[in-house]
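Data first, discussion second: the structure below is written as structure tokens.
Every protein chain of the complex appears in place save one, which is left out.
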Amino acid sequence: AGEKVSVITPFLAAIATGEMIEAFKAKAAEYQWTVDVVDTAGDMAAFASRVEDATTSGANAIVLVSVDPTQIQDQVDKAKAAGVPVITIDGAKNASSVLNVTSDNYVLGETMTKFLFDQIGNKGNIVRFFYSAHPGVHQRELALDAALKANPEIKQVADHYVAVPGQVDDSRAAMDAMLLANPGDGAINAVWAAWDEPGIGANLAIEAAGRKGIVIAGIDGNPQAIDLIKACGAYIGTVRQGFGEMASIAAGELNTILAGGSAKADELYAPVELITRESLGVTCP
Amino acid sequence: MTRTNLNRFGTLIAFVLLCIGFSIAAPAAFASPANVFNLVQQMATLAIVATAATLVMTISEFDLSVGFSASLAAVICFVLFGQGYDVWLAVPAALLVGIVGGAANGVLVARFGIPSFVATLALGTILSGFAFGLSGGQSLFQSVPDGFKSLARGDVFGIPVLGFWIVAVLGVAAFVLTQTEFGRRLRAIGGNAQAARLAGLPIVRDVIVTFAIAGGLSALAGLLLASRLGSVQHTMGEPLLLPAYAAVFIGTTASPTGAPTVAGTLLGVAITGVMVNGMTIVGVEPFVQKIMTGVIILVAVLLRRVGRAR
Amino acid sequence: MTRTNLNRFGTLIAFVLLCIGFSIAAPAAFASPANVFNLVQQMATLAIVATAATLVMTISEFDLSVGFSASLAAVICFVLFGQGYDVWLAVPAALLVGIVGGAANGVLVARFGIPSFVATLALGTILSGFAFGLSGGQSLFQSVPDGFKSLARGDVFGIPVLGFWIVAVLGVAAFVLTQTEFGRRLRAIGGNAQAARLAGLPIVRDVIVTFAIAGGLSALAGLLLASRLGSVQHTMGEPLLLPAYAAVFIGTTASPTGAPTVAGTLLGVAITGVMVNGMTIVGVEPFVQKIMTGVIILVAVLLRRVGRAR
């Protein structure tokens, strides 16, 4: 008890990241740690700087959220050299960090893609909303790429690299345009959203255009997306990442580490859960 | 006079060429009524924030807090909804916060002589801190009254509601800037602040009022965006900043004296809006889109020189 | 003279107070040699980009492409590494791209009379499109030669290597601006372009050179950042833009004539750097950090008025 833990992320503005950090803080309170949360608003240079600050300020552990430690290898190495354990949540395995707790992003992508493809009968046209700059999101894209190869009857007719922040409005405007570029029933059958927010934007556009026959699936289990699934519109599914579980696994392992032990493995996965109307027990007219 | 008109036409011609180009590339999709409808909707928030920027640039200042004000207003509105408050209370409260924040910018600039770039960036950062704190970093979307959603959705006689907002806000702003005493004073302050003071203009007051209006317009834009999307993120207004000033500056290249005008700003907003929309319809690769965006803007502002002597 | 000194001291006093405050709040951590070492490293890229901004603002223009140039240079360098090229080829190539991009900005501004805000934003967008395309939108970190890493890591005689870069770049820039003929011309162009023209200064050439230097410095900052992090993202330089100009403007409040100076800019960079570093060490909540950031900047620039008449 009483240890100082620095939680650092460049993406606190992202809903999922925020959720993980809140869950981690709750767990940390149980273990009576002092938690300092730092956000660098997308700035990787500042992110590296804050990791350095945490190292010199005598933190007992550093928790990085939603980043791959390779992006700041030198700073992570320095933390390790200074004897400060680094763990990542929703990150990636790294030689200098002791643990990464994540959902397997590839599995997330696979699960969602399979569900979505099944829903349209493994046939038809899809559009993709993506963001390769995020390593986790990029894994999901790879899962889609593989699934597209395996399903030649599914064609990707358009894609959009989402702007962050402003992702909802940006995705909405892009979907507006895609709908017009692909008019007629059946021109687009499904929207593949690398995470829920672009899906929510796409849903707005589809609603406004009154287009039928398009389904959307995303990833994260964003509460708003779940609402939309319940509402019986175009949004039909999302894969809930166990953000809370990830955070509590990470906190539990960190507790062991701080007590002088070591983590069960250098990478641990939280379970993922597909959320659909069915799983929510909703029947639509 | 002729030269002036040619200059003015230059950027307009670029815009028309852009529209023609996309209409040829994607006749059914781009030139359709539905897309025009979309375009109007998509441009509305940017047009309003860019109008705020136009006003502030008329007095030769910058307001970097526009995007932050938009976010904060939207967050406040949704937080109030969450606590069960009505549209009639939440919306005015959110607008008021925008106006007060803007007025504070004005006070820092006019009374304390802080460069507007620093004052508005610092104040904007403070506002964004509040937006962050109030929203808890979460996306807000619950218990939004239907009355609020209708602010920015749907249409009246086939014209999108946001189109009316554009006409109303930009129309009033253009009228104020070109026809009223207040507008003249703003141009005078922007042209030569020392001379304006010596001519007896109430500079401090006018500067504060201008920033307050800019804050109010930014808040309005934030609310319309929130209404359109049905959800609020605490950083949602930030991407408006650079495009808004880009639109104003593109607009200045269409004005004979290089001063910002509402009409020029609208042209700037329209060029950027059509460009992004058209390229998405045509299906241009993301990185090519960026390159094309830059190229088209440069061509548009260079075209105005076609009519130039020398 | 006294008034001038008091003004100048104001912002400096704010900085010193900030340091004292953090030293009291976290004596072991903040005031430690290790932290000073960190601070120097953390400020380096911003200091260099802010120096680029200082040069461009000296001629009363804006360069919004600084962050994009930094990203592109870093991407190009890493892409070349990936193809097996050597440091001695990759680094100069990346710097050259920055310089050429900057010169292109200068040509657009000086030759074609495009407002620098539009020209540099449009060109910057093009550069960022290339960075995007070349990197494939992904993080690059493979096959980085050790020689490159040593550009921005480690220390010499206990002084961080990046500290030498700061001293070298800012020292040369300060010398050029205050001591050389070129620097005088830039200050004249920025002070009153018409006066500079009537004095027969080679304005077009000087403006192009200034933008080219700014582009080169931005590229250098991007490379140093890449070296420090060991990885490159195609948007990594963008967050430098606003803080760089904020630093310059904070610096202008410490200058008697309100003109940008390298020393003032360094003060601006130091204030923002220490503020964030100190708050992280002390452990302030993220949203409170934002609010405090704004407040501290405002207090710092208001303090300079302590010595003011009235």
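The first chain written gets the first letter, and so on, giving A, B and C; residue counts start at 1 in each chain.
Note that in this section a residue touches a chain if its C-beta (ideal position, glycine included) is under 8 Å from a C-beta of that chain, and two chains touch if they have at least 3 such contacts.
What we mean here is this: contacts and distances are computed from a predicted model.
Here one chain is missing from view; checked against "ABC transporter domain-containing protein", "Sarcosine oxidase subunit alpha family protein", "Dihydroorotate dehydrogenase B (NAD(+)), electron transfer subunit" or "Dihydroxyacetone kinase subunit L", UniProt names that protein "ABC transporter domain-containing protein".
When the missing chain is restored to the complex, the residue among B:9, B:164 or B:182 that touches it is B:182.
Looking at chain B, the residues touching the absent chain are 179-182, 184-185, 187-188, 191-192, 194-202, 257-259.
As for the chain not pictured, it touches chain C at residues 179-181, 184, 187-188, 191-192, 194-202, 256-259, 310.
By our rule, only the chains that are shown with their structure count from here on.
Inter-chain centre distance (chain B to chain C, centres taken as mean C-alpha positions): 28 Å. Each of residues 12, 41, 161 in chain A touches at least two other chains.
Contact with two or more other chains is made by residues 132, 137, 286 of chain B.
Chain contact summary for the complex, chain C toward chain B: residues 64, 108, 112-115, 117-119, 121-130, 132-133, 137, 242, 245-246, 249-250, 252-253, 258, 285-295, 297-298, 301-302, 305. Chain C makes touch with chain A in their complex at residues 26, 28-30, 32, 34-35, 38, 41-42, 45-46, 136-139, 141, 149, 153, 225, 228-231, 233-236, 239-240, 276-277, 280-281, 283-286, 289.
Note for the complex: chain A touches chain B at residues 12-13, 15, 18-19, 41, 158, 160-161, 163, 165-170, 172-174, 176-178, 180-183, 197, 200-201, 204, 208-209, 222-224, 227.
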